[in-house]
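Note that this is a trimmed complex: some chains were dropped, and none of the rest were shifted.
By letter and in written order, the chains are A and B; residue numbering begins at 1 in each of them.
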Amino acid sequence: MTGGYSLLVADLIGVAVFAASGAGAAVAKRLDLFGVGFVGFVAALGGGLLRDLVIDAVPPLAFGDWRYAVTAVCASVAVFYLHPQLNRLRRTVLLLDAAGLGLFTVTGTLKALEAGVPAVGACLIGMLTGIGGGVARDLLTGEIPVVLQRDIYAVVALGGAAAVTLLSRLELAGPLPLALSAAAMTGVRLLALYRRWSAPVAVP
Amino acid sequence: MTGGYSLLVADLIGVAVFAASGAGAAVAKRLDLFGVGFVGFVAALGGGLLRDLVIDAVPPLAFGDWRYAVTAVCASVAVFYLHPQLNRLRRTVLLLDAAGLGLFTVTGTLKALEAGVPAVGACLIGMLTGIGGGVARDLLTGEIPVVLQRDIYAVVALGGAAAVTLLSRLELAGPLPLALSAAAMTGVRLLALYRRWSAPVAVP
């Protein structure tokens, strides 16, 4: 899980998908081309940036590896020009978004554990890597973060991060178990969407 | 002031109180259970997280010591389920919030000084440790931070941070003077609430 070619490709797919979600939100708010690129960049790389700041990885991946930034910007620009067609691809985007959530949570948790963060902290950092970009996207576009309002989303990330931490503690964090963890998060997230599961809201 | 048992207990009380304030705000915005926990976590640990990023304490306490995160989450969940009763406890919460402000400002200022930050910077970091969580809470729930709008709140933190810095420079920063500083901040904050003191607003 330390940067093989297939992992890089998968990681960049996650970046592209999250960038597309940010760019779509920015287009809906009538931001200009730069604003769309900026919100896409933050949505794709904000979670990882927070993770790298917290574990003191210098420079953060978002600035240290140009492929991440370029992927995020290209995906955002594509959404800017293609967004009418993309609306019809909404189901695909939700699928890819769920895949990105699983992947980012796995890599975030692993990087935190490798940096010596204790178990509970690593779970939190993994979860924040998965959901941080979406929170930043919503703050930039003037919304209360959607991840805090409805749907089973962050809970999936937290559960997945706990599973990865457990695997790592048991020295079972090989490629296959980790891939299965990411796939399980993606599956639960899609099931939650399909079944309209949502977390409880306090009675007034 | 370097992590004795009584300090830890006091610190965790501060965490619980600030988490409760964040969770209360999140419940009022109709966020779900996870959202309430998340806003509570950020309100309780956001100020300290910013402090640790700035002084390069790795990993930040919010992720490095599980007792902080667990305390924040438990307090938030308690507010989620008990909030109708808690409304009646509003006076108690304001008292505890004032106590948390004093304590967090003292520890934030000391940690910055110990990390070699110069005096003016340490005062600012101490103040941000005290008020940062509340600012993050308000941003997440879509409000202009209340600390910027009314009440004597941040000024109390800034004055207290200056007092702690002065004590430290005079080599008088023993447990008793520090406890008195925290208590003085708490007292001034409560007096400001009781007397409805507020900072001036510019004439239009």
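One rule holds for everything that comes next: contacts are C-beta pairs under 8 Å (C-beta built on N, C-alpha and C of every residue); 3 or more make two chains touch, one makes a residue touch a chain.
The structure presented is a predicted model; accordingly, all values stated were derived computationally and were not measured.
Q: To what total copy number does the complex in this file extend, with 2 chains depicted?
A: Copies in the complete complex: 3.
Rule of thumb we're sticking to: only the chains that are shown with their structure count from here on.
Q: Could you tell me the distance, in whole angstrom, between the mean C-alpha positions of chain A and chain B?
A: Here the centre of chain B sits 29 Å away from the centre of chain A.
Q: Applying the document's contact rule, which stretches of chain B touch chain A when the two form their complex?
A: Going through chain B, the ones touching chain A are 26-27, 29-36, 38-39, 41, 49, 53, 56, 58-60, 62-66, 69-70, 80-81, 83-84, 139-142.
Q: Within their complex, state which residues of chain A touch chain B.
A: The contact residues of chain A facing chain B are 53-56, 112, 115-122, 124-125, 135, 139, 142-145, 147-150, 153-155, 198-203.
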